[in-house]
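After this line comes chain A, so read on.
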Amino acid sequence: MNTLLSVQDIETAYGSSQVLFGLSFEIREGETATLLGRNGVGKTTTLRSILGLTPVQRGAVHFCGQRIEAMATDHIARLGMAIVPEGRRIFPNLTVRENLLAFAGNRSKSQNPWTLQRIHALFQPLQQRSNHMGNQLSGGEQQMLAIGRALMTNPRLLILDEASEGLSPHMREEIWRCLGRLREHGQTILVIDKYVERLLSLADHHTVIERGRVAWSGSSGQLRAAPDIWQRYVGV
Partner candidate 1 sequence: MDLAFAIENLLNGLQFGLMLFLLAAGLTLVFGIMDVVNLAHGSLYMAGAYFAATFTSLCGSFWAGLLLSVAATAAVGVLLEMAVFRRLYQRSHLSQLLATFALILIFNELARMIWGAQALTLNTPPVFSRPVELLPGFSYSSFRLFIIGTGLAVAALMYLIVVKTRLGMLVRAGASDREMAITMGIDIARVFTLLFAFGAALCALAGTLLGAILEVQVGMGESILILAFVVIVIGGVGSIRGALVGALLVGMVDTLSRSLLPAALRAIMAPEAAAGVGPSLASILIYVLMAAVLFFKPRGLFPARG
Partner candidate 2 sequence: ADKIKIGFISSLSGSGGALGVDIRDGFQLALTNGNNKLGGLPVELSVLDDQMNPDIGRQASERLIKRDHVDVMTGMVFSNVLLPLLPAILESDTVYISTNTGPADYAGEKCNKNFFVISWQNEDLPGAMGKYVTQQNEQNVFLIGANYPGGRESIAGFKRHYKGKIADEVYVKLGQLDFSAELAQARVSKADSVFFFLPGAMGSAFLKQMDSGGLNKTMRIYAPGFSGDQDSIKAVGEPMLGMYNASQWASDLDNAENAKFVRAFEKQYGRIPTMYAAQGYDAALLLDGAVRDVKGHIEDKTAFRKALRAANFKSVRGDFKFNRNHYPIHNIHMRVVERDKQGRISNRTVGMIAKDYSDPYAVNCKMD
């Protein structure tokens, strides 16, 4: 399998406060990977650095064989990266339907691309609320919309930053199942989530972050076998 994304030794800061201190990891094509760590260790910052939203000061990021750390964010996204951001960030002045359609595309040249129908089938509430404005949705509905919006671009790399936040257990389970199916179809996925236990069965590879550095990385099997790591860096 090829490496789809590689992050090498990046350092990132907000103004004068540095958050990432030489962080590296890789994701191979078709793999499901996670970033784990307590609140505020820099998980979201890592994602922002990859997407070019917060410029990295040192280090390199490669995606699909291209160096991207100096590219414009929209350009990176069009290479085939889509994110379900922390806090959902639905467009409040677009309807549910528009939120889904405005950015639709097939950036991974997928055989079986996501369409409005498939999204509706996955998240029935969205179909019922099709003409509601984004800000008229409940928290969980917004979360579904954020996931749907990312899927609609049919990305090569799907990134989920706490995508299960605010979802009911039922719906959360639905998402996990869906991610599982996607993985079977060869979708590359990067997940950040607090339900680590569930991630163990879902993901292939884990990177644990502590204070802007990689504290541990390994496969699900290895992590399951190392509960101390878990307890020390992730809690729960």
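Criterion: a contact is a pair of C-beta atoms (placed from the backbone, for glycine too) under 8 Å apart; a residue touches a chain by one contact, two chains touch by 3 or more; residues count from 1.
The candidates came about this way: all candidates are chains of the complex that A comes from, given by their letters.
The structure displayed is predicted, hence computed values, not measured ones.
Peer 1: In the complex, what candidate makes contact with chain A, out of 1 or 2?
Peer 2: Selected candidate: 1.
Peer 1: How about chain A: which of its residues touch candidate 1 in the complex?
Peer 2: Contacts found on chain A: 51, 53, 72-75, 77-78, 82-83, 85, 89, 91-94, 98-99, 101-103, 105, 107, 133-136, 149, 153.
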